[in-house]
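Every protein chain but one is kept in place in this view of the complex.
Chains: A and B, in written order; residue numbering restarts at 1 for each.
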Amino acid sequence: MLHIVNKSATERSTLESCLRMATKGSAVLLIEDAVYAATNGNAAAAKIQAAAADLKIYALGPDLAARGMAGRVLDGVNVVDYGGFVDLVAEHSNCQSWL
Amino acid sequence: MEFGILVNEGPYTHQASDTAYLFARTAIEKGHKVPRVFFYHDGVNNSTRLATPPQDDRNVNSRWSKLAEEHAVDLVVCVAAAQRRGINDDVLAPGFRISGLGQLVEMGIQHDRLVTFGD
């Protein structure tokens, strides 16, 4: 299953809600303001790194770049473009947007 | 593969509509099909032809119309949500049509994936 998160983890608890519900082997794609959580020094970075043990974590590159965060991505986070976003939706049997 | 897309926010205030559009366009470029986009909640505000953003900004609404024209994407606006927000046939941009929530459910039943964009 693919989980899509679009909220900043330092403003809302959406990422936390997603991570507690995501089963082992699932993928989590961070888009829009959620990408900040995948950057070095962010308060949510430890959560992302811990989650990366059981989950595949992705972040949308164009959203990172638009926020000046392209050079700060955490190790273990896979950066994808919109084509990669489409591939992720296609590869997983279902998806959930944590709005 | 066929992707159904649900857009739950209006243009400009939230990024949801931009992300949904870029996802849809990319999916089509990659050879997938996007037979329908359904607009719900404030998403119905994507459908008005009366929007006139500044020249140097993207025109979210007409961008959807162009996608519909070029790739036969069915742009469906929820009637109940539209009526609440003052959207009717008189203000619709090209390619959009107003219909019932059943069109959203159909998308979920018939397409391979349903992807939601909102806030």
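FYI, a residue touches a chain if its C-beta (ideal position, glycine included) is under 8 Å from a C-beta of that chain, and two chains touch if they have at least 3 such contacts.
Operating definition for what follows: contacts and distances are computed from a predicted model.
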Among "DoxX family membrane protein", "ATP-binding protein", "Molybdopterin synthase catalytic subunit" or "Sulfur oxidoreductase", the UniProt name of the subunit that does not appear here: "Sulfur oxidoreductase"
Which of B:Ile5, B:Ala27, B:Leu67 or B:Ala81 contacts the chain that the document leaves out: B:Ala81
Residue of B:Leu50, B:Ala72 or B:Val105 touching the missing chain in the full complex: B:Val105
Residues from subunit A at the interface with the omitted partner, ascending: 1, 13, 17, 20-23, 26, 93-99
In subunit B, positions touching the absent partner: 6, 8, 40-41, 80-81, 100-102, 104-106, 108-110, 114, 116
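In this section, only the chains that are shown with their structure count from here on.
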Between subunit B and subunit A, distance of the C-alpha-averaged centres to the nearest whole Å: 24
Touching residues on subunit A, where the partner in the complex is subunit B: 4, 6, 31-33, 62, 82-83, 85-87, 89-90, 94-95, 97, 99
Contact footprint of subunit A on subunit B as seen in their complex: 1, 3, 8, 15-16, 19, 22-23, 25-27, 29-30, 32, 112-119
